[in-house]
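A single protein chain has been removed from this complex, and every other one stays in its place.
Chains: A and B, in written order; residue numbering restarts at 1 for each.
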Amino acid sequence: MNFSRYKREISAAGAFVAILIVLAIVAPSFFSAGNLRDLLINNAPTLLIAVGMTMVILVGEIDISVGSQFAVCSIAAGFLAKTGMPMPVLFLSIFLVGAMMGSLNGVLVGWLRLPSIIVTLAMLVLWRDALRWLTEGAWVQNLPENFQWFGLSQSGGELTIVAITLTIFVAFAWTLRNLVAGRKIYAVGSDAEAARLAGISGPTVVLSVFALMGALTGIAALMNAVRFSEIPGNSGVGLELKAIAAVVVGGAAITGGRGTLVGTLIGVALLGTIGTALTFLGINPFWEKAIQGAIILIALVSDVALGRLEKNGRSNIAGAAA
Amino acid sequence: MTGQTPLLTAERVTKSYAGVQALRDASFELRGGEVHALVGENGAGKSTFIKIVTGAVTPDSGELTVNGDLVRENSPAISKSLGIAAIYQQPALFPELTVAENIAIGLERKGFFGFVNWNERRRAAKELLDRVGAKIDPETPAGELSMPQQQLVEIARALGANAKILIFDEPTASLSEEDTQNLFRVIRELRSQGVGMIYISHRLEELPVIADRVTVLRDGLTIGTKVMAEVSSEELIKLMVGRELSAVFPKRVVEIGETIFELKNLGSRAVGIKNINLSVRAGEIVGVAGLIGAGRTELAKAIFGIVESDAGEILLRGKPMHFGHPSEAIDVGIAYLPEDRRKHGVVLDFPISANITLASLKKLSGFKGMNFGKEKEIAAEYTRRLGVKTPTIHNAVSTLSGGNQQKVALSRWLMTKPSVLILDEPTQGIDVGAKSEIHSLMMEIAEQGVAILMISSELPEILGMSDRIAVMRGGTIAKVFDRSEATQDKILAVALGH
Partner (left out) sequence: MEEVISPERPLSTEQSLRERLFPNNEWILLIVLIAECLIFSVTGSNFATSGNAFEITRLAVEIGLLALVMTPIIITGGIDLSVGSMMGLSAVVMGSLWRDGGVSMPVAIAITLFVGLAGGALNAAMITKLKAPPLIVTLGTFSLFRGIAEGLTRGIENYSGFSPTFLSLGQGYVFGFIPTQLFIFVPAIIAVWWWLHRTAFGRSFYAVGFSQEGSRYAGIKVRRRLNFVYCLSGLTAALAAVIYVAHLGQAKSDAGTGYELTAITAVVLGGASIFGGRGTVLGTVLGLFAIVILQNGLRLSGQPAELAGILTGVLLVVTILLDRLSRASVAKPKAASEEEFEVKNWQVGVLSGVIVAAALIVAGSNWLLVRSIKEERGSAAPTAAANTNSPAPGKKSVIAMMPKAKGDPYFISCRKGAEEAAKELGAELLWDGPTDLDPAKQNEVVEAWITRGVDVIAVSVENKEGISTVLRKAKEKGIKVVTWDADAEKDARDFLINQATPQGIGETLMDETARIMGGKGEFAIITASLSAANQNEWIKHIKQRLESKYPEMKLVTIQPSDGDRDRAFQETQNVLKVYPNVKVVMGIAAPAVPGIAEAVKQANRSDVKVTGLSLPNMCKPYIKAGIIDSIVLWNTGDLGFLTVFTANSLANGTFKPGDKSVKAGRLGEIEVVGDEVRLGKPFIFNKENVDQFDF
């Protein structure tokens, strides 16, 4: 195993472990089973979205419209549940609604080659305002009994959410590493032109990745919605930045081609723990945003510091190649 | 091996882009076990032809057969499955992925849900790399390899794909002599295995060494196919340009003045050069030869302030100088035409006029802002003087051919009125006509009393143009020859360290 290639993941994990150690000393109650379970469940939707975001960033694109897609999917889930749709069908439908919105981004970015940041900026505004216009911010209430926790008990439902999330995570992590489809994502992100010459259709890969991003957003929205008995009209604000931050902290390069889902998992864990950790440590919650920002910047600094060490070792070769 | 059926034939292939004819009824034939050179000026249609063969471009009309079978539909994937592989001048590798994966992506034919066997990938990569004689760890990310190493990885990939038809597009353009010889060794071995190769190069002198037949393209037409042994370089050039070139190098005697520029023990640890001692006089052209990695471009970068020099000194007319940034070098009259034209030499998306004035913006700015009238005037003047072929100075440089781009890049530096001009591979990858125009320009510049330092990997160019020749090896100058005593063999011997 070549560890030097995963140094960003390792350093992020180091920071996470450091926080855990501080918590273990100062607030051991953080490690109660109940708290860990709650953390897991609360961060499950973010993790799902971050999985999609990792792939989007791996192909060298970005999606800042996921928060708005999340809101649309949540509301759609509530509405569909009220029609009495059985849970498995509902699951599939929301998956499709999300995939549709993702595909729209994918078509514009992949096939029409429009810059993803602009396309998804437009979609961010468009979906959010369309939803506001149509629903006027109303909550979906009086959901059927079997909506919350998929109609299971609370503990059963929680188990289901964690199981689904982890299954999806493991499946994607395995696919990215071990299936041709996953390696194509890396290839396109690493060098789109080289990928084309190798017979890989970049537009199709980009389209698929955005469609998956949308589908995962749909599932995440559903996972979030079933935890409650009502659905607010305006969820998911700022979710995109949370996901992007987690992916970047986890070591993915925003230029594409580099990054792993394990890193993303660490990123989600690190950023997702901060808020709770602050409460447990008795620190003022007002500083949470500042600390999250600082973590992103520190990740960048460490990235460069680590990169420099390595570059000095091979500057001659690089110089000759240039 | 394959008997009389040619590996590849192209019949009356035509392709036009938005009204411009890139190929007109071009025909070509490649047999198994031959190296077939394809030559022609830039814009003659070589790239288009290659793109059609590899399926990147669909021709308007014409037929392509592989192994005698008509190719009805083509795409990069289809051509790959037909055993066609191309190795480009700029290797098309994935910098973030490992060598093993880079090789595997080219040869594994698995569906979207195919499973990746990492151990098998490593083993296969190792085997293929051994076949091309490359000592590279398959676990290294490709981005960390040098250019020749990357090229070898590409060849290994093509071998792995059992490619029967290999296309080399200017493979030696940025290779050192040593790496070139290694490449030729690999090519000969492949030839003996019955692989057919299309070999594109501007370096006519290497064709007799490696090619069996040669086809000349001009203005999208195939002018003719000859057996390499029966045709001389001069004849080839004549076929390519359609006219006879009076002299290959327009070297004239120029009155050589005082020493303008001197390097004393110059060194830079950052790029691995040391103890450089060299002087250039007014009107003199000093050639810098050496293998890739000998430190030639690095020397230019250290002089020009692109990398910091940390030892010795640079003297300009006897005054010591230190440049922390190119702008400081420009201010005192040093100009550097960089090696990588598209990346450093010009700003591709910028208009011709803005490119020409980019290094002299200070001269154009006054109290009332920038003088746009003067810019137009100057840009037009240089465009005419250097014969840049363009309808308007407002076109983006990316619309020009390589040779014309190089002329724009050179115009930029002439506008700064330099006293020292460093040229780094000034004619690399540009067609024969433009090449000779640039050589003439160099003489004109020298005649005006400019000190010229010319880095080149083309020994004929070095020998043809230089007054003195400095040969670099291992980051320093190993020997300086006078024009009269230098020969190709001597230079090569010093460069290789024999």
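Criterion: a residue touches a chain if its C-beta (ideal position, glycine included) is under 8 Å from a C-beta of that chain, and two chains touch if they have at least 3 such contacts.
Values in this document were obtained by computation on a predicted structure and should not be read as measured data.
Participant: Among A:I19, A:A50 or A:V72, which one touches the chain that has been omitted from the display?
Facilitator: Candidates A:I19, A:A50 or A:V72; residue touching the omitted chain: A:V72.
Participant: Any idea which of A:A24, A:V89 or A:A130 touches the chain not displayed?
Facilitator: A:A130
Participant: In the complete complex, which positions of subunit B touch the hidden chain?
Facilitator: Per the touch rule, subunit B residues meeting the hidden chain are 17-20, 22, 51, 56-57, 306, 325-327, 329-330, 336, 338, 343-350, 353-354, 358-359, 361-362, 364-365, 369-370, 376-377, 379-380, 383-384, 387, 389-394, 398-401, 412.
Participant: Spell out the interface residues on subunit A facing the chain that's missing from view.
Facilitator: Within subunit A, the residues touching the omitted chain are 27, 29, 32, 34-35, 38, 42, 62, 72, 75-76, 78-80, 82, 96-97, 100-101, 103-104, 107-108, 111-115, 117-119, 121-142, 154, 196, 224, 227-230, 232-235, 237, 241, 244-245, 248, 254-255, 275-276, 279-280, 282, 284-294, 296-297, 300-301, 303-304.
By definition in this document, only the chains that are shown with their structure count from here on.
Participant: In angstrom, rounded to a whole number, how far apart do the mean CA points of subunit A and subunit B lie?
Facilitator: Between these chains, centre-to-centre, one finds 44 Å.
Participant: Given the complex with subunit A, which residues does subunit B contribute to the contact?
Facilitator: Per the touch definition, subunit B meets subunit A at residues 54, 56, 75-77, 80, 86, 88, 92-97, 101, 105-106, 108, 110-116, 118, 139, 141, 144-147, 150, 270-272, 292-293, 297-298, 340.
Participant: Applying the document's contact rule, which stretches of subunit A touch subunit B when the two form their complex?
Facilitator: Touch residues, subunit A against subunit B: 2, 5, 177-184, 186-187, 189-191, 193-200, 253, 256-258, 314-322.
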